[in-house]
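Just passing along the structure, written as structure tokens.
What you see is the complex with one protein chain gone and the rest in place.
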Amino acid sequence: MRKTKKLMALTCAALMASALLAGCSSDSGSAETTAAAAGGDTAAAAEEEAAPSGETVELELLISDDTLEGGAMAAMVEKFNEEFKDQGIQVKMNEIAYADMQTQIQNRAAVNELPALVKLSNFRNYIDYVLPLDGSSLTQDDFSRDGSYDGKLYATMVNDTAVGLIINKTAFDNAGVSYPTTEEERWTWDEFIAALNEVVEKNDNINTGLVIDHSQQRIQTILYQFGMQYFDPADETRLAFRSDKTKQGIDFILDMYKEGGVSKASVGTGTENAQDVFKTGTVAAHLAGNWVMNDYTENITDFEWCPVLMPKGENIATCLGGNYLYAMNGTGVEEESIKFLEWFYQPENYTEYCSIGNYLPGMKGINPEYTVEGLDIFNMEINASIDQPNYDSTITNKHTGENWDNVVRDAFDRAIGGELDSDGVMDYVINEQLKILSDVHE
Amino acid sequence: MSRTSQAAVIRRKRGDYRQKWAFLFCLPNMLFFLVFFVAPAIVGIWYSLTNYNGLKRMDFIGLENYIELFKDPEFYKILLNTAKFVLVYVPLGYVAALGMAMILVSDTMKGSTILRILIYWPTLLSTIMVGLTWKWIFGENFGLINYLLESAGLPRIGWSSNAVAAFLTTVIAGVWAGCGTNMLIFIGALKQIPEELKDAAKIDGANAWEIFKAITIPHLRPVTFMVVMLSAITGFKEFAMVQTLTNGGPGTATTYMIQYIYTTGFTKLRVGYASAASMVLFVILLVLSFLQSKAMDSGDEQ
Partner (left out) sequence: MRRFLNILKYVLAFAIAFIWIFPVLWLVVSSFKGGNELFRYPMTFFPDEPTLANYQEAMEQFNFLMYTFNTAFITFIATIITIIMSSMCGYALAKYRYKWLNVFFFCLLATTMLPTEVIMRPSFMVVYKLGLYDSLWGCIIPTVGTMTGVFLMRQFFITVPNELIESARIDGANEGKIFTRLMLPICRAQVAILAIFSFRWRWNDYIWPLLALRSPEKYTLQLALRTLSGAEAVNWTVLLAASVITMIPVLIVFIVFNKQIMTANMSSGVKG
């Protein structure tokens, strides 16, 4: 009985306390948040900026995946904080899940509490809030991929990711099938399929020829090799996805997922993760992004693997993706944020960053030393690739506000599930593009 | 004043006084209802009438989102998928939970605590972990069941390429993840059935089935109402687990409402459209629960 009363009293107190809190500010002020109070927040930092020098400005860097990828940014932040201790700038990393980045940025944008710096694969969605870097020493020419909008540099390419091919070396060697490591030796797609079939046939433990990540970037790469274009090279506003070449590419991919094809529908629709399936050692090849190299180096011991050059179609092509690092506007610490970016992209610092994380540099003229072997194959792919992917992504950057990043992947999900044919895929993609992008036509 | 009307006044006063207490008891929840449900819902309705992208753009576009939604053939397909899922998931979940509760309710059974923990344990996994766990079991290339089948010389099952098999995996994983919760509710309710009633029935020569039908089921009525309604709502809202488990595939065979809302709306930054789809789902659920509680009420009156 008494317990219940006590509980009631406690709750009332708690409710009242919370009501009080609601009346005051967001700083809860309760004992458990002393650590948080010491940490401070951007709003406070913004006020400090106006204060006389000598006080420390804290830059919040919102980031995902850094720990997963080896903590390269954390190492750089530590270095920066050491060097800038006396100059009153300190960077504080706020690492959250990749899946939560969009929610967090949108919410914080809505209430004007944005972080100073962000590392994310996308900047154009948030272009209204991104700080243009025309006041800094960085220019678009420094970077391999377009991070500009309206003629100004907004976002810096912090690391490239390229699509490439990784094979189960043990299985290929076992079957006596050779694989290309120089430009001259590249397979055609038909030769590649034949090679895969031979490897599967001659190895008892290999039951799947090829797995492809459930990703638009990967599918796109194959389509580009078959001659697909998203936008007409002569007319930026014309959608050029519907073409015989695209159709040929789509049919070719879909054939891989049919019964008896070289791949498996369960992987194609994303139900099973290609990376995990490759690790089982039952797969001959994996069309992947270069970041799997870290994982494979660490977690595959049962067989040998190595990256090789991709097959070619009408074109040689790879799709670049990767992450941008950019500063936010209206945080009150813009100057300091630019200082951090300028420091970060000094060749010495940036080379160190790429070396720790085994990243393909997004800045030109950087030669990191990798702890993982074989990454140069991906650089070869980048250098050999046609320019259409870059052209398409530059145009896409101009259409801000909505996101069609996964439209092709979604269409293939349906096609592999038997709900669409190649014409259906083209219809689906074009429809979505027309719905989402403004000022375009077919 | 006549005597009768005086009595009426007293009764009314007493009624007012009780009503005040009733109101007081409900007051905190009412406040929360207004602040954390009505307010966001109104904002949501407003969003559904705009082309809001979650950032700066927000223009009023009337019913355009709703029109687009109702014109989308995929929307109807997904709605049907969801309905099918709920129709299988709810009864199966109900039977499983009640069955477990009946076995585990008796104190005299040694080890029942351990068993209860085991059955309840899966509910502790986050939805994403549930999806991942079952992936290990139902994986097509890398799954335990297919591995065992293959070892036994049997053909593999296309858990993720066959629409029916994929559907089953979502149902099994869903029931599995939710069963512990409902089992606990049933155990609590079963404990409340007076033993004397059952003893009396036994003396009258009733067998176990008759006791179950005549005593247990009627006593579980209020709880059944709750479990069925909450499971149905949970079923309609199934999302993260299925997304991890089957990614809505093959094709769109196991794509349910929330995933549809998410992928056609939020990931494409079409918050307005996603809000419109949410409102439609809301209305559907509201109508269904209204019908269910009506059915329940008429059952009570009999």
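For clarity, chains are labelled A and B in written order, and residue numbers in each chain start from 1.
Convention: a residue touches a chain if its C-beta (ideal position, glycine included) is under 8 Å from a C-beta of that chain, and two chains touch if they have at least 3 such contacts.
Treat the numbers as computed from the prediction; the structure is a model and nothing was measured.
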Candidates A:87, A:299 or A:346 - the one touching the absent chain: A:299
Given B:65, B:81, B:181 or B:254, the residue that touches the chain left out of view is B:181
Sole touch to the unshown chain from A:107, A:139 or A:178: residue A:107
Tell me which of B:47, B:85 or B:159 is the one touching the absent chain. B:47
Where chain B meets the chain that is not shown, the residues are 17-19, 21-23, 25-26, 28-33, 35-37, 39-44, 47, 54, 100, 103-104, 107, 109, 111, 113, 115-126, 128-129, 132-134, 136-137, 142, 144, 147, 151, 176, 181, 184-185, 187-189, 191-192, 194-196, 219, 222-223, 225-226, 229-230, 233, 237, 239, 258, 261-262, 271, 274-275, 277-278, 281-282, 285-286, 289-290, 293
List the residues of chain A that touch the chain left out of this view. 1, 4-5, 7-8, 10-11, 14-15, 18, 21-28, 30, 32-33, 35-36, 39, 41, 64-65, 67-69, 92-100, 103-104, 106-108, 110-111, 113, 121, 161, 205, 273, 275-277, 279-282, 289, 291-292, 294-295, 298-302
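In this section, only the chains that are shown with their structure count from here on.
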Over in the complex, which chain A residues touch chain B? Could you list them? 15, 102, 106, 109-110, 125-126, 128-129, 207-208, 214, 264-267, 269-272, 276-277, 280, 282, 401-404, 406, 410, 413-419, 436
Sort out for me which residues of chain B touch chain A in the complex. 28, 53-57, 135, 139-142, 158-161, 163, 166, 245-253, 263, 266-270
